[in-house]
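Only one protein chain is missing; all other protein chains are in place.
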Amino acid sequence: MTDDLTTKTTTAATSSGVKVAMQLKDVAVSFNGRTAVRDATFDVAANRVTSMIGPSGSGKTTLLRALNRLHDLTPGAKVTGQILLEGTDIYGSDMSVTELRTRVGMVFQRPNPFPTMSIYENAISGLRFNGVKKKSLLDEAAEESLRAAALWESVESRLNVAASNLSGGEQQRLCIARALALKPEVLLMDEPTSALDPIATLRIEELMSTLKQQVTIIIVTHNMQQASRISDDCAFLLMGEDRAGELIEFNTTEKIFNSPIDSRTLDYTLGRFG
Amino acid sequence: MTSNSVQISKLRRFVVGGSKPSTTERSWYSYLLGAAWGVFLLVSALFFWSIISKSLPVWEKQPGTILTGTSWGGPYGGFPMILGTLQTSILALVLAVGVGLGAAISIVFFIPARLRLITATIVELLAAVPSIIYGVWGLLVLSPWMLAHFYPFLDSLGLTFLGSSAMATGPSILLASIVLAVMILPIFVSITREVISAVPQDLIEASLSLGATRWQVISKTVLPTARIGIMGAAFLALARATGETVAVALTIGTVSNVQWHFFYPGTTIASWIASAFGESSSVDIQALMALGVILMVISLGVSLISRWFIARQRKMLAKV
Partner (left out) sequence: MTDLFNTAQTNDALRAEIQEIAHKGRASRLVRSRIIISLCVTALVIAIIPLAALSWEIILKGVPVLKVAFFTQLPQVPNLANPNLTGGVSNAIVGSIALVAYASIMSVPVGVLTGIYTAENENRSASLLRLMAQTMAGAPSILMGLFAFALVCQQFGFGYSAIAGSFALAVLMVPVIIVATEIAVRNVPQTLREAGLALGARPHKVSLSIVLPTALSGIVTGCILAISRAVGEAAPVLFTIGGASLLNWKPTDPVSALPISIFIDAKSQWPSLRAIVFGIALVLLVFVFIASFTARFLVGRQQRKS
């Protein structure tokens, strides 16, 4: 594999004039000096689903969590390179962390609704954190986000019930609604269906095509069939010999799965390793 | 097998334990263990029985007075002691929770990792200090300081319901409450720390991902989730405060009348028993035993409430 055949920095989206939601330039994350992921350079197109795939340990989740600065929590974590949200450096001084997180939301691997809150309170919790008090606004945002998460019909009669009464799949959709209520520009999803049963998984996958009209979605998944089903663009990461993950290839999903450039990408999508 | 031997082997299982293979041979080992815990159970039962039985005459003759009477001797009135126990314990709890909650939150979230061990160790050392040392520190060090600085300061704030600092002699309800607060702080902090740390990390991350500030994460996510456990910690600390004897005996002044002004001496059940025992006749001692029973009920009741809270907290976190 020669270097000039491998295009790591693909701007397949921008070349056709599509809006870019986030840009990553030479992003690397290290913990106490040990690199966990590096050389991530790609553009995330707006209103599309971008998936990040690769075997475990390839740094997908680590990279995802850099996008809403969750690594700020971890002492010893260092993020280098540049990450831009609508052109603004998210680690710069022009954007506070709290503002970033209202514009880039996150859904986690295991459903984690707030246990002491009702369904309604969970949905509007993000708005409350950010000082929104107007009841009409809260109600409107709650209903919209619950509809967007395909949960409204099943919960509208019991909004004040504790969130723990919902099934696993419903709880995860509640978490999606919770993130959506803030109307973020980007939604990060960290293996959102891996803890759910197949039916719940399907229902969430069905959401993606309508959701992406509202938000740009970046989803980490270890299930490449899921990636090929729901994503428009795809980033493939792999753990290198030094145990650091790196971006191998970034392209439209169609190309990644049907005509990848790197042989390692082909091996992975054919299931030769995982 | 006859029904008799079935019953016997059932009893054997109950006593020896179901986890052992059912050998009919009873090793000396299980006899030894059985003897040990038999002794423990026997002594524990005797503990309750002997104090209660020694106090029976009081309950037969004057059950109402012991609870509501206000003077000691003749009819034995325990109301000042019961009141004082509540006054000191509750004030101590308020102070301990006020400081302890902030301290526990700091240890878990804000102290850099390397300092965490030191601060936690210091808080644990506070728990190991014998109560009598807190008592003498309160009496010989804190009391003069409070007389000189703190009572006048509180006076200047206009808190006249506490009494007048000019008439304060040192030992007082306030002094005893402060010493108690210092004593129960470690146990409150230690349990609260545990409960707060048990809040799942991904709830914290979820809150942060919604744009919450650090304090919002704590006040709107961590504390509500841990609230029941913190109540358990508070009641446990309260239980400890109600039973404290020598530290209070040295710092409260021990009088036998009802006292509402916190600058002045008061009394509690435990400190009264300690102080009055030496000069008590056998009839007096019966009354002291009755006070002991009241203390037993209060302390046990509060402990049980605490245990209930902590169990509920554990159940809730298991569901998350």
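In order of appearance the chains are A and B, and numbering begins at 1 in each one.
Keep in mind that, in the parts below, a residue touches a chain if its C-beta (ideal position, glycine included) is under 8 Å from a C-beta of that chain, and two chains touch if they have at least 3 such contacts.
No experiment lies behind these values; they were computed from the predicted model shown.
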| item | value |
| --- | --- |
| Contact with the hidden chain (one of B:L67, B:V94 or B:V141) | B:V141 |
| On subunit B, residues whose C-beta touches the chain left out of the figure | 13-15, 17-21, 27, 29-30, 32-37, 39-41, 43-44, 46-47, 50-51, 54, 98-103, 105-107, 110-111, 119, 121-126, 128-137, 139-141, 182, 185, 189, 211, 213-216, 219, 236, 239-240, 242-246, 249-250, 270, 273-274, 277-278, 288-289, 292, 295-296, 299-300, 303, 307 |
| Subunit A residues that touch the omitted chain in the full complex | 96, 98-99, 102-103, 127, 130-132, 137, 140-141, 144, 182-183, 185, 213-214 |
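As a convention for this text, only the chains that are shown with their structure count from here on.
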| item | value |
| --- | --- |
| Euclidean distance of C-alpha centroids - subunit A vs subunit B, Å | 49 |
| Contact set on subunit B toward subunit A in their complex | 112-113, 200, 202-203, 205-213, 216, 220-221, 224-225, 227, 316, 319-320 |
| Parts of subunit A lying in touch with subunit B, wherever the complex brings them together | 68, 70, 73, 75, 98-99, 101-102, 105-106, 108, 110, 112, 114-116, 125-126, 128-130, 164, 175, 178-179, 182 |
